[in-house]
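Taking it in order: structure first as structure tokens, then the write-up.
With one protein chain removed, the remaining protein chains of the complex are shown where they sit.
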Amino acid sequence: DRTGFPEAVYSSGKDYEDLIIIANNYFKSVKPNEKSSLLFTRLSKSRFESLNDDLSDLKEKGFNLDYNPKAKILRINNYPLKDKINPDYGKIGILTAGTSDIPVAEEAKIVIQEGGCEVISSYDVGVAGIHRLLPQISKMVKDKVNCIIACAGMEGALPSVVAGLVDVPVIAVPTSIGYGVSDNGKTALFAMLQSCAPGIAVVNIDNGFGAGVLALTIVKNH
Amino acid sequence: DRTGFPEAVYSSGKDYEDLIIIANNYFKSVKPNEKSSLLFTRLSKSRFESLNDDLSDLKEKGFNLDYNPKAKILRINNYPLKDKINPDYGKIGILTAGTSDIPVAEEAKIVIQEGGCEVISSYDVGVAGIHRLLPQISKMVKDKVNCIIACAGMEGALPSVVAGLVDVPVIAVPTSIGYGVSDNGKTALFAMLQSCAPGIAVVNIDNGFGAGVLALTIVKNH
Amino acid sequence: DRTGFPEAVYSSGKDYEDLIIIANNYFKSVKPNEKSSLLFTRLSKSRFESLNDDLSDLKEKGFNLDYNPKAKILRINNYPLKDKINPDYGKIGILTAGTSDIPVAEEAKIVIQEGGCEVISSYDVGVAGIHRLLPQISKMVKDKVNCIIACAGMEGALPSVVAGLVDVPVIAVPTSIGYGVSDNGKTALFAMLQSCAPGIAVVNIDNGFGAGVLALTIVKNH
Amino acid sequence: DRTGFPEAVYSSGKDYEDLIIIANNYFKSVKPNEKSSLLFTRLSKSRFESLNDDLSDLKEKGFNLDYNPKAKILRINNYPLKDKINPDYGKIGILTAGTSDIPVAEEAKIVIQEGGCEVISSYDVGVAGIHRLLPQISKMVKDKVNCIIACAGMEGALPSVVAGLVDVPVIAVPTSIGYGVSDNGKTALFAMLQSCAPGIAVVNIDNGFGAGVLALTIVKNH
Amino acid sequence: DRTGFPEAVYSSGKDYEDLIIIANNYFKSVKPNEKSSLLFTRLSKSRFESLNDDLSDLKEKGFNLDYNPKAKILRINNYPLKDKINPDYGKIGILTAGTSDIPVAEEAKIVIQEGGCEVISSYDVGVAGIHRLLPQISKMVKDKVNCIIACAGMEGALPSVVAGLVDVPVIAVPTSIGYGVSDNGKTALFAMLQSCAPGIAVVNIDNGFGAGVLALTIVKNH
Amino acid sequence: DRTGFPEAVYSSGKDYEDLIIIANNYFKSVKPNEKSSLLFTRLSKSRFESLNDDLSDLKEKGFNLDYNPKAKILRINNYPLKDKINPDYGKIGILTAGTSDIPVAEEAKIVIQEGGCEVISSYDVGVAGIHRLLPQISKMVKDKVNCIIACAGMEGALPSVVAGLVDVPVIAVPTSIGYGVSDNGKTALFAMLQSCAPGIAVVNIDNGFGAGVLALTIVKNH
Amino acid sequence: DRTGFPEAVYSSGKDYEDLIIIANNYFKSVKPNEKSSLLFTRLSKSRFESLNDDLSDLKEKGFNLDYNPKAKILRINNYPLKDKINPDYGKIGILTAGTSDIPVAEEAKIVIQEGGCEVISSYDVGVAGIHRLLPQISKMVKDKVNCIIACAGMEGALPSVVAGLVDVPVIAVPTSIGYGVSDNGKTALFAMLQSCAPGIAVVNIDNGFGAGVLALTIVKNH
Partner (left out) sequence: DRTGFPEAVYSSGKDYEDLIIIANNYFKSVKPNEKSSLLFTRLSKSRFESLNDDLSDLKEKGFNLDYNPKAKILRINNYPLKDKINPDYGKIGILTAGTSDIPVAEEAKIVIQEGGCEVISSYDVGVAGIHRLLPQISKMVKDKVNCIIACAGMEGALPSVVAGLVDVPVIAVPTSIGYGVSDNGKTALFAMLQSCAPGIAVVNIDNGFGAGVLALTIVKNH
């Protein structure tokens, strides 16, 4: 409902039938030549494949069903994501500590692109390999990102190191990666809230979507 | 060390002797006519009163010791806080759910003013009195705040209602106000991280300082 | 066993064979023309379908097996639910914050109707969309409900806003909807117990049944 | 603000100066012969004694300062509590498991009386002495209470036994009495929420105030 | 290894192959006419059925495989359980609060019988139906049990009521029955440890085996 | 109230005035030459000293006030503790892992002696010094104790080693000794409930009283 | 990347396709006659079997796929593990409390062998059978191990007893074995951190890999 913010359906836990109804309802009133799109987040590959069959009506009306299997997001649309980008918003950087954090980062990325902002990203640059991390941060500073999203599970230390080096807002996304005392991401979450680098914005565990929306709120207001 | 960000000493848990040393060291190299200031956060009234005596050398050199008892911040400075305000930064709004949340809000306020940004605030406007809250939010929107900090203990619901009504970034500060299942603020914290309004930035419990720094990072980058 | 209160079997975790025995035993001694009914709560659709086959004897004796798939309640009965309604009890209102909270609300609804009281409901009216919520509360007040049940997961803020606006008892039902710090509903539960609006009655997580029984206890005693 | 509900100030954590201001403001506009009263809850005896001195103006205007040291409630008023009782509201029963739970029970009692309802109570009747408890419950049933408040710490079993025997609403108040795994009352709280007797209304730990308000809401609506 | 105590294998989490090896090894050296038996606890029905096939060698040697599906215990033996009973040990009573607690009670029962002691039991007598519970306790007292095992999930209140009425040792077994704040049995466990009836012996959640061994230790030493 | 069990008042948290009333009431009806005694547990030394003054009436009537500062128990009595010992009950052994666990052990000891049973004890014999522990256990076995109470904080491993070596009931008392992850004794408690030696009886943290009562229940029933 | 430390891929949670890519990439640049190996940890048997088919190219190039089903480690290599052993590193001892802890121990063992150090092990020697444990520790001392890894779930007491008897570094590995209050290994973890034997090195729950790497770091630096 808020202009310029991505319209998204949290699919997890919803009945399959309801997803079909939501999709059809959403696009019913789209006028010819009107650009329109809708995201379904947290959608499994198998549910996407069923929707791909059951939403053939939408496809006939010219809609595409673009599924990103890492982000687990389906984008139903009648125009490409890149057409949305508004250069006024600048750029948002996304970092991950490990490869297992990538799905969360990709969720944020698509939400941000759908909101019209360009994304640059660098994955698997955790603090245990500090010499690989530092150049990536420098690069983002040089690329003039307006905001950095740092995703990390395990000990969640990445945002502390990043925030110590940059002046733009840092959004920390704890992920549920880890085992034992990881507590499904609570250790990373608490580490981020408790960072010795002040002024980090924290969102819920695995909440790439929320991080993306927050980043958009920041860049759209500058 | 980052230009334009307030220099602050977290006083709680530090030895009194160390506070004196830090203060004297900090201002030693200040040149004549150079404007300079330093914040001591989480400083009890009685420790302030001792410092007021023991830092008489600084006072003789023209420094003032301004203590805000609600915020529990001492500002040592040779120029007034209002001289810092940079109108380019716009305004930041601060709300609290109850009166007990005011110290946290005031901590944020002074940090933000020290960082050069104007603050407008409205306290004791929790969600159980929704008809008192709504006009306050409208007023902040009309005043064109660039960011809103919402402080709440207990059930921590204030940021959810606020974020549903505004388009600027909302920073949620959980406070340790409450008893029983309040868990010293964890219930409010988790409620804020788990908000049904996406895109809220959350900081640690009672962390008015961090909320202020985050808000500054946002307004300084726009 | 208490007159006028719904008889209910908590099916989850019971062996299928035991469910059949319980059903047959319960109706064995029902006299001709005697009205009788029994609820099976937390019954999966597939188990219902098996019971539908295996309880054919009961069906031959004139009993219906009405299954509500949202509430996951099977009602075995020889007369319709609406025949139970006793207008003396007035009305009970049920609200949910999201669509995912509806199963819990529906469990409460059927229990209340089985207990003889009329229900009016309004779903998906969470506090992040406060302008959609307020008219729904007003409507319930105008409809003179004697009690309101408010179901919410995530940050569980709905009952606080409702209780601030009405004078009838508010029963808060936390749901396990959410992820990360939702802690399977504990965050919503604690938020409700910790509400800044005093006098809210809270029940266990996802306990639509208990909320329904409590609401009945209230309206039957007035 | 809601008519007929007790006006109360949660004193704990408030500055002493603020308490004086609140008291004076509250009674400023009371007209001659207008009956008026205000409760200060969670007020220590020593703070009461100071207020007793510092509010001499109010006393000169005919106000009494009645302090209940068990409930830790100060009632400032110009008419006796018993004048408030409205027989239409019936009676509310209050039980405690131990003697240490009495302060919580007394807090509820005064709130209810201030709200205009009669209270009957029976203390120190825990479930480990079941033969002492049963006659007390029977007596309350015979006395036709409209609602029972059961306060218990430790294992919190009292409300389960009570609710199994009565048909009126049972409000369970967990107290922080106990040690080790009592977790400051969380064990009692969880036991009450998890009761095998369905339909119990639960409030926050030590929340006698909330239990009283809830009980009033119930009896005022019948 | 301790004489007279049941030999038992905790099957859960062990590889199926290892169970076969353990069984065969255990009975390898049994001499003709020597009485011998071994328990496999926490054994699923399907694993029992496989063992029933794969241990045909043992069956040919005269061993029986008696499986109790409620207790989930397999007893491999060459003589009946009742032959073990030693009347010197007296009797041990077992109570459960609900029907869902029965598997835990049955685990204790078989362990005790295998240890040579008679068991009397009464199930589904929780504290919400106190008038059904009291006669059962009286009966056990009259039957001169030497020890009572009380199994309960949910709020875990049963042992408190029992211990208040009897003078023999009471062993409390919390079960994982419940949902929401049941915390998989921790609420019942903490309630039992925190009982207002002093002197209750508590064992781990669902630990019918441990309760049985403890009861045996008590009766064998008197 | 149960014959032969020690009468005890849990003094912690009770008002000083109430302690005096309880003591005077208790001994009011004692007949000349009737032996009588009462324990006040968890009584600080300073409160004992006040009672020693304020209960001079009792002293004049021939009562002694014996205070054990380690156990923090006051025994008011008109005959010595050793007169209570009933040799039929045999002996109960008490072990502690460290010296800091001694207060809990002493609380149990006095309760047991007051209940009429002899105690033998051995303190500071934790598992990190296994060669010091083993002879102490052997000695207790040789002394034919009927039950062993093992008190331990930190990692709570003592009862596991003891129970592996003896056939009598072992009662484990976790203590709140430790720091960091000791969680005020929960780590020791959970270790004891989770012991690899089956059949250990566990009581609440620091609950020497409960352990003593349980031990008495065991030896009185044999 | 650190010389002499085993190269390992944490397979759990990675896509199967990614495992194939990682394996092929890793060995791509291996020169003829160059010895090379790579570990895949936490790899299920079924995934190993698929890899065994899908990595036929590697096998043709002379690589072996050695899978240890207890450790759940696949070692891809062109030379036997025993060729790696460097006698300078001495020996590392590994103990487990139970048989269920063996997979964790085996994970450590293979990592250590891959790092070039000899391992001696003794499994199922928990503290409840202290007379079986003591000779095993003596034997390791006599065998001059440079470091001992002690793996235990349940109450996690093994490292305390071991560290009390040896002078070499003891590494404690808590395992997730247990139920009820085991909290998936947190009880064992906390017991180990809280050990009364000072100087124990603790790693994350089930982290045999980390224990192995730590042991290697110790022996390689001496």
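Every chain is named by a letter (A, B, C, D, E, F and G) in the order it is written, and numbering of its residues begins at 1.
Rule of thumb we're sticking to: a residue touches a chain if its C-beta (ideal position, glycine included) is under 8 Å from a C-beta of that chain, and two chains touch if they have at least 3 such contacts.
Values in this document were obtained by computation on a predicted structure and should not be read as measured data.
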{"item": "Among the chains presented, those that the missing one touches", "value": "A, B, F, G"}
{"item": "Selected residue (touches chain absent from view) among A:Thr41, A:Asn146, A:Ser160 or A:Asn207", "value": "A:Ser160"}
{"item": "Per the touch definition above, residue among B:Lys72, B:Lys109 or B:Lys186 touching the missing chain", "value": "B:Lys186"}
{"item": "Hidden partner chain, residues of chain B it touches", "value": "13-14, 18, 174, 176, 184-186, 189, 204-207"}
{"item": "Touching residues (missing chain, whole complex) on chain G", "value": "2, 146-147, 167-171, 189, 193-194, 198-204, 207, 209-210, 212-214, 216-218, 220-222"}
{"item": "Chain F residues that touch the omitted chain in the full complex", "value": "99-100, 177, 179-181"}
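By our rule, only the chains that are shown with their structure count from here on.
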{"item": "Between chain A and chain E, centroid-to-centroid distance (C-alpha), Å", "value": "52"}
{"item": "Separation of chain B from chain D, taking each centre as the mean of its C-alpha atoms, in whole Å", "value": "37"}
{"item": "Multi-partner residues of chain D (at least 2 other chains)", "value": "180-181, 189, 193-194, 204, 207"}
{"item": "Arrangement of touching chains [line / ring / star / complete / other]", "value": "other"}
{"item": "Set of all touching chain pairs, with the criterion as stated earlier", "value": "A-B, A-C, A-G, B-C, B-D, C-D, C-E, D-E, D-F, E-F, E-G, F-G"}
